[in-house]
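Encoded as structure tokens, here's the structure I'll be asking about.
Apart from one protein chain that is not included, each protein chain of the complex appears where it belongs.
Now for subunit A:
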Amino acid sequence: MIKTDILIIGAGPTGLFTVFEAGLLQLKCHLIDALPQPGGQCAEIYPKKPIYDIPGFPEVLAGELVDNLMDQIKPFQPGFTLGERADAIEKLEDGSFVVTTNKGTKHNAPIVAIAGGLGSFEPRKPLLDNLSKFEDKGVAYMIKEPEVYRDKKVLIAGGGDSALDWSIFLADVASEVTLVHRRNEFRGALDSVEKVQQLKNQGKINLITPAEVVQLRGDDKLSGIVVRKTDNSEEIDLEVDNFIPLFGLSPKLGPISEWGLEIEKNAIKVDNTLDYQTNIPGIYAIGDINTYPGKLKLILCGFHEATLMCQSAYQRIHPDKKYVMKYTTVGGVTGFDGSKKEAPKAVVKAIE
């Protein structure tokens, strides 16, 4: 069981900044995120896009913002459970919560801060009959163990970086790799596009474009796929062991919607007059996932919400203590790792 003071669900910019504000109050944080890396949408959807409304940054790339936040919170040694989705919550007798992920990892904390943005990112599934029947029986939406595909006939569908990169990688592992995409053009790093071109020329990747998968065949497990060329409607029947559709990820509110929280317009209602607490005391919702009158889904609003939420969390954890807010310019930043940042002392010396 992982124990912490504030359990943050969602490692996007709001969740990450929460670690800093909590750290100033000497509260420890642990973050859960369904994605394999921290940063949320900023890292997953638009790392290379500039953001212009972060106070003090005339322009910052979303990916850089995440790097900066990770740097800023490093002294407070946050824990991470990445690549796992928070599935269930349970309240214990002592008033603390246990949050369990889809992989069974358990986390215990007196405070839960949901900073889940739009929800957890789930793979987008193509619309095909039988698709769910073959899940884990030849169909997978992400590649966890590349060795599974050794000497297999693999068909990958998609036109982005992950479709290109995995086609390249599996070309050396699988016995056959077929890449199917609805257009002739791919959206990916130039290197990857060129590499696929090279492998295609060498006969190591069977490229079918513009085309789409229209049918899956098989009894107990997947054994074949029908691909239709979209330019001339020609149908190609292929023997295939594995089908990996890589159409990116889309966010879903998911299991959090069944935690008994008040939901409005796909977002969690919170008390914006005070501390962004939900209808369940001890559970807060901050950033894009919450809603209240006048809500704006902006990163800078998430930062503000995180700051006020941490003050409230402190009061819940230490009801008998009175906290006096200290400016970082005055108090500096003392990390849990023993590091100390502070303003250099002015020198008092007479000039003769």
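We adopt the following convention: contacts are C-beta pairs under 8 Å (C-beta built on N, C-alpha and C of every residue); 3 or more make two chains touch, one makes a residue touch a chain; residues count from 1.
Basically, contacts and distances are computed from a predicted model.
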Write down which listed name, "Cytochrome c", "2Fe-2S iron-sulfur cluster binding domain-containing protein", "Branched-chain amino acid ABC transporter permease" or "Gluconate dehydrogenase", is the UniProt protein name of the chain that is not shown. "2Fe-2S iron-sulfur cluster binding domain-containing protein"
Of the listed residues A:Val154, A:Leu179, A:Leu199 or A:Ala267, which contacts the missing chain in the full complex? A:Ala267
Among the options A:Pro75, A:Gly138 or A:Gly159, the absent chain makes contact with A:Gly159
Which residue from A:Gly63, A:Gly248 or A:Gly335 sits in contact with the chain not drawn here? A:Gly248
Tell me which of A:Lys3, A:Lys74, A:Lys125 or A:Lys269 is the one touching the absent chain. A:Lys125
With respect to the chain omitted from the figure, which of A:Tyr46, A:Tyr323 or A:Phe336 is a touching residue? A:Tyr46
For subunit A, residues touching the missing partner are 41, 45-46, 49, 118, 124-127, 158-160, 181-183, 185, 187, 247-248, 250-251, 253, 265-267, 297
